[in-house]
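Dumping the structure here so I can ask a few things about it.
The complex appears here minus one protein chain, its other protein chains still in place.
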Amino acid sequence: MKKLINAVDTVLSESLAGFVRAHADIVTLGDEGKFVRRRFPVRGKVALISGGGSGHEPLHAGFVGHGMLDAACPGQVFTSPTPDQMLAAAETVDGGAGVLYIVKNYEGDVMNFEMAAEMASGPVARILTDDDVAVESSTWSTGRRGVAGTMVVEKIVGAAAEAGYDLDACKALGDRVNQATRSMGVALTSCTVPAAGKPTFTLGENEMEMGVGIHGEPGRRRVPLTPAAEIAAEMIGAIVHDFGDFAGSDVLLLVNGFGGTPAMELYLMFDNAARMLDKHGLRVARSAVGNYVTSLDMAGCSLTVTKLDTETARLWDARVHTAALRWGM
Amino acid sequence: MKKLINAVDTVLSESLAGFVRAHADIVTLGDEGKFVRRRFPVRGKVALISGGGSGHEPLHAGFVGHGMLDAACPGQVFTSPTPDQMLAAAETVDGGAGVLYIVKNYEGDVMNFEMAAEMASGPVARILTDDDVAVESSTWSTGRRGVAGTMVVEKIVGAAAEAGYDLDACKALGDRVNQATRSMGVALTSCTVPAAGKPTFTLGENEMEMGVGIHGEPGRRRVPLTPAAEIAAEMIGAIVHDFGDFAGSDVLLLVNGFGGTPAMELYLMFDNAARMLDKHGLRVARSAVGNYVTSLDMAGCSLTVTKLDTETARLWDARVHTAALRWGM
Amino acid sequence: MQDTMDRLFETVTARIVAAAEELTELDSAIGDGDHGSNMKRGMEAVAADRAKLAALAPGEALKTAGMTLVMKVGGASGPLYGTLFMTLGKELGAAPDRAGVARAFAAAIDAVKARGKSETGQKTMLDVLVPVSAALSSGASLAEIREIASKSAAATVPMLAIRGRASFLGERSIGHMDPGARSSVIMIEAVLDVLETKA
Partner (left out) sequence: MQDTMDRLFETVTARIVAAAEELTELDSAIGDGDHGSNMKRGMEAVAADRAKLAALAPGEALKTAGMTLVMKVGGASGPLYGTLFMTLGKELGAAPDRAGVARAFAAAIDAVKARGKSETGQKTMLDVLVPVSAALSSGASLAEIREIASKSAAATVPMLAIRGRASFLGERSIGHMDPGARSSVIMIEAVLDVLETKA
């Protein structure tokens, strides 16, 4: 394992220390490093909290700031945070209008959130993201994984909370955006969890993992590496098929790098994916290309498509000022 | 070689197509894809043009926009652009106040720029960046390489041009910022040039290349991988030593990922490097952490330190709105 | 009894720490490669409190240990093992006999099922915990329980995962032992070893 670290045990704390120091104008660290929160809390709005295993940076701490999250709870690498983190964050950022958690659909995340919710005092709601179409949901009762589409939900609901939507409205909006969002990923290499010390899986020199998750979970199947256009066609095909009806929709296309893929390839994938959407009759009205929901050092990317309506497009465009996402200012 | 591409010959054109489509609100592509320019050109200001081999994204096209570059000329991967690209860009973005090229110090870039300057009609000035302290400059008459510090020069001079500095003032400022800037890099893996099809160099499972360039050029020496704190100490030590006098300075610390390094490690390096600067008595007054001047898929990072004064700090803070850098809006 | 509890915590922790790599390996195959470090982090946190735990009644000690697991582990195994330990502690009473232990264990497993919305046959820790609980209730010997635990973990290999991360793999989850089933066996064997040397 080759990583720029000092010791496996301190990766998370040192990385968080660097993060809050580099972005001290936007964020600050909670007690015992349990959460990252906005430096300047806002009263009277719904408090938006997310969290999850670390190793997906900038998700979630990179999305804390004006127009997006109020706090993020970082778990150990690929391990959901614990209920005490969620409770501590909620206590600190609750602005009197309720707390809304955005949780990616993994049993660990869901159970830890449920324990936190059971212990919480005030009103708490939850949005569960499950945008990954790689795995057929009907067969496996855990449902689908929450992946890069989570970023889209956090952005749009974040803007709504900032604009004064109440807890119920934020929750309903988040569910709606999640349902309008589909993703699929592909890996060219495995990630390496620091504590494990070696790659989670091994791919041959000419193989890719189609439908990979953001923790290096295996996906649909392992297949020979194909040209980018074919990869984009399969992924967009799966997403569009899953949407069912789609023609004429305005969509957001997010090309998300997994951490080890250069921007050059991400933009090339964007070009190929956008041309696929053109063919399917969807209009790419908004776009984002970059490392947003990563999987440590994994090479590969995911494509996310969100169907937009007037309201969600406006909220996507709304001012955001976080470490990793900034516009409209 | 595992890359998300269709064919080696079309990597650059497809990637550029994706880039300008994803950021159509900011940039547009020049004729024959010779350059990327601001979508809304500004008259009456000094036109800032940069360029260089591709594979360092977001440098330079990602820095085209308000407060930074007017155009960027992308060469083939790791190959400087040609004079016709520079001439075409200059003709298009010249706003009547002269053209200033920012050139990284490589003979190829310098010679191609010189041929363009010889063919140019209007007044043309040049800033040469050479911030890499990895290689002792005294011995080798090519001088030092221009690396991640180039981004700092482009940001500060870009803000100056936007604020109305004339050609001479922009040029003098750029030279001053370059002289106040030092960088050093380390690689944990090689990059793979698409056309070459295999890694440029090979590192053992426990080796790193200390002082690596941004094209996978070998650096000072190949050594066993050490903890991040020691790597930061060596790099900051080399930079501070090269500055000579430094105590009490306000500095900008830039931790630049080479493309294959996760954000988690970059922030950890920031933490370690910033603490080294604290020890040396330099105050980290500004910071940037991310993939700015990459080397395709190389794992590793560079550290850049720029000594700031009131003017350059103000220009660093000034509004910038590009694909890759945004603040102050 | 307090002395036994302390030895149980010590032995379970030691075994989990020793098996961390194996558990991570299993989790890498059909999960996300963190089960070993999760369990190690949790049990080390429990062990760090041993002095405090030794001063408590067994039920209280187990509740405290369960809470520590919930607060230190995260992931799926944190709430599940945390719930197991907490409920066990709550149900155990002051001086339980074997039937009391069996009842408390059965109640703890029901709590795990409720927390995980899961059942046996879904390729999880329950595929070890449930048969072990049944054996305990039906008066099986320690040796029999040991055999049932290890066979039950082996029986997860051909199962199709319906719960946990492995469920995302569908058919590809078949052919691997469930990491949580394995960690359950390790903890159960540690407990049996302590009880047998005592016996």
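Chains here go by letter, A, B and C, matching the order in which they are written, and residues are numbered from 1 within each.
Note that in this section contacts are C-beta pairs under 8 Å (C-beta built on N, C-alpha and C of every residue); 3 or more make two chains touch, one makes a residue touch a chain.
Treat the numbers as computed from the prediction; the structure is a model and nothing was measured.
Peer 1: Among the chains in view, which touch the chain not shown?
Peer 2: Across the whole assembly, the hidden chain touches B.
Peer 1: Using the document's definition of touch, tell me which of B:His215, B:Arg286, B:Lys307 or B:His321 contacts the absent chain.
Peer 2: Going through B:His215, B:Arg286, B:Lys307 or B:His321 one by one, B:His215 is the residue touching the chain not shown.
Peer 1: Among B:Ala97, B:Val135 or B:Ile239, which one touches the chain that has been omitted from the display?
Peer 2: For the chain that is not drawn, the touching residue is B:Val135.
Peer 1: Which is it among B:Val77, B:Ala180, B:Met208 or B:Ala288 that touches the chain not included here?
Peer 2: B:Val77
Peer 1: I'm checking contacts with the chain that's been left out. Which of B:Val42, B:Ala163, B:Ala196 or B:Ala285 qualifies?
Peer 2: Residue touching the chain left out of view: B:Ala196.
Peer 1: Using the touch definition from the top, which of B:Glu107, B:Asp168 or B:Asp309 touches the missing chain?
Peer 2: The missing chain is touched by B:Glu107.
Peer 1: Quickly run down the residues of chain B that touch the omitted chain.
Peer 2: 53, 75-84, 106-108, 111-112, 114-115, 135-136, 139-142, 145, 193, 195-196, 200-201, 213, 215-218
Criterion: only the chains that are shown with their structure count from here on.
Peer 1: Using the definition of touching given at the top, classify the network of chains in this structure as line, ring, star, complete or other.
Peer 2: line
Peer 1: Please tell me the distance, in whole Å, between the geometric centres of chain B and chain C computed from their C-alpha atoms.
Peer 2: 53
Peer 1: Using mean CA coordinates as chain centres, what's the gap between chain A and chain B in Å?
Peer 2: About 29 Å separates the centre of chain A from that of chain B.
Peer 1: Residues of chain B that contact two or more other chains, please.
Peer 2: Nothing qualifies.
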